[in-house]
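Complex shown without one protein chain; remaining protein chains in place.
Chain naming follows the written order as A and B, and within any one chain the residues start at number 1.
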Amino acid sequence: MRLTCPFCGPRDRREFHYYGAADYLNRPGPEAAASAWDDYLHNRDNPAGVTQDLWYHEQGCAAWLKVTRNTVTHEILAVDAVAGGAA
Amino acid sequence: MPDLIAKPALGHAPLTLAGTTLTEEPQARITAIAPFPGQTDAVARALGMAFPAPGQVVESGGRSLVWAGRDIAFLIGDAPTVALAASVTDQSDAWVTLALRGPQAVAALARLVSLDLRRVQAGQCFRTGLNHMPLVLIVEDADRFRLMTFRSMAQTAWHEVQDALEKVAARAALTA
Partner (left out) sequence: MRIDSKGRIDRSRPLTFVFDGTSYAGFKGDTLASALMANNVRVVGRSFKYHRPRGILTAGSEEPNALVEVLGPSNQTPNTRATMQELFEGLVARSQNRWPSLGLDLLEVNDLAAPFLSAGFYYKTFMWPRRLWEGLYEPLIRRAAGLGRLSGKHDEGTYEKAWAHCDLLVIGAGPAGLMAALTAARAGVDVILCDESSEPGGRLLSDEGAIDGLPAADWVAGVLAEMASLPNLRLMTRTTVTGAYDDGTFGALERVGLHRRPRPNLPRECFWRIVAKRSILAAGALERAIAFENNDRPGVMMASALSTYLNRYGVVPGKRIALFANTDSARNTARSLMAAGVEVAAIIDPREDAAEEPGTTVHRGAVVARARGRMGLREITIRKGASETRLSVDCLGVSGGWNPTLHLTCHMNGRPRWSADLAAFVPNDGAIPGMLVAGAANGSFSTHGCLAAGAEAARASLAALGMAAPMAALPQAEDAPYAIAPLWQVPTKKRAWLDFANDVTTKDVALSAQEGFTSVEHMKRYTTQGMAPDQGKNSNVAALAVLADATGRGIPETGTTTFRPPFAPVSIAAMGAGGRGAGFAPQRFLTSDRASRDRHAPMIEAGLWYRPSYFPKPGETTWRESCDREVMMVRSSVGVTDVSTLGKIDIQGPDAGRFLDFVYTNTFSTLPVGRVRYGLMLREDGHVLDDGTCARLGETHWLMTTTTAAAGLVMRHLDFVHQAFCADWQVRFTSVTEGWAQFAVAGPRARDLITSALGRAPGLPFMGCSDVTVQGIAGRLFRISFSGEEGYEIAVPTRYGEALFRDLIARAETMGGGPYGMEALNVLRIEKGFITHAEIHGRTTACDIGMEKMVSAKKDCIGKAAAARPGMTGPEREQLVGLKPLTDSPITAGAHLFAQGAELTRENSAGYVTSVGYSPLLKSHLALAFLKNGRARHGETIRLVDRLRDIDVLCSVTGPVFHDPEGEKLRA
């Protein structure tokens, strides 16, 4: 598997650390309901198809990346820098 | 009281195999410059050097600014003397720099680095791994490279580059 880091270009997946679903980007506010925190922390879809997850270019530029990929075809549809700013 | 004595990361003599030489470079002044968000241009102006795009090395006045990750670069050479809108840390002691120069350099690196080094040229650099070790790979030329990795891992890095070079040399000897 290879991911194209928006900063570093195409790299082998060994350079990346997998974190989890991109849901982690949507942090509820401190006053949010308990159910919002449960959904944020624990409740996940497991789609056969397009999914988004977070990868860290640990052996690279240290950017956090949001990867859009298809779990059925393994196609990587997009790799975006979580903080933006990539070329 | 006498001053403390500085030690090199390794103190190894250069090693040449199959015309390709591995050396421990003298310790240089390395300053990591990480501009605060939105301040990259201001930092570049203050430094008097362009801030490198990903994978680039900018040279100016005997100093080089090596892209070293997301919005961070290593200034190799004299430390900046002006205040910068950036995090500035002295990294001179954090890295060991090895150099691998010669016709088998790319072949040896193919044993250590997963990158495509087919058409590299001066002015390029990469953040990647030297096997399991962090690596800043600076291209001096198509067959001349500088390898920066964590100083505490210098022994392993040297050993692994030497091992790759020995294998490449053994292969080269078959056709020589």
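The rule we apply is simple: a contact is a pair of C-beta atoms (placed from the backbone, for glycine too) under 8 Å apart; a residue touches a chain by one contact, two chains touch by 3 or more.
Small disclaimer: the values here were computed from a predicted structure and weren't measured.
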Original post:
Which of the visible chains would the unseen chain be in contact with across the whole complex?
Top reply: A, B
**OP:** Quickly run down the residues of chain B that touch the omitted chain.
**Re:** 1-8, 27, 32, 34-39, 71-72, 85-95, 110-111, 113-118, 131-133, 150-157, 160, 163-164, 166-167, 169-171, 173-174
Original post:
Taking the full complex into account, what residues of chain A touch the chain not shown?
Top reply: 1-2, 10, 12, 17, 19, 24-25, 27-28, 30, 32, 34, 37, 40-41, 54, 56, 58, 62-64, 74-76, 81-85
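Basically, only the chains that are shown with their structure count from here on.
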Original post:
When the C-alpha atoms of chain A and chain B are each averaged to a single point, how far apart are the two points in Å?
Top reply: 29
Original post:
What does chain A use to touch chain B in their complex?
Top reply: 7-12, 14-15, 57, 59-63, 81, 83, 85, 87
**OP:** Could you pull out which chain B residues touch chain A in their complex?
**Re:** 53-55, 69-72, 114-116, 126-129, 134-135
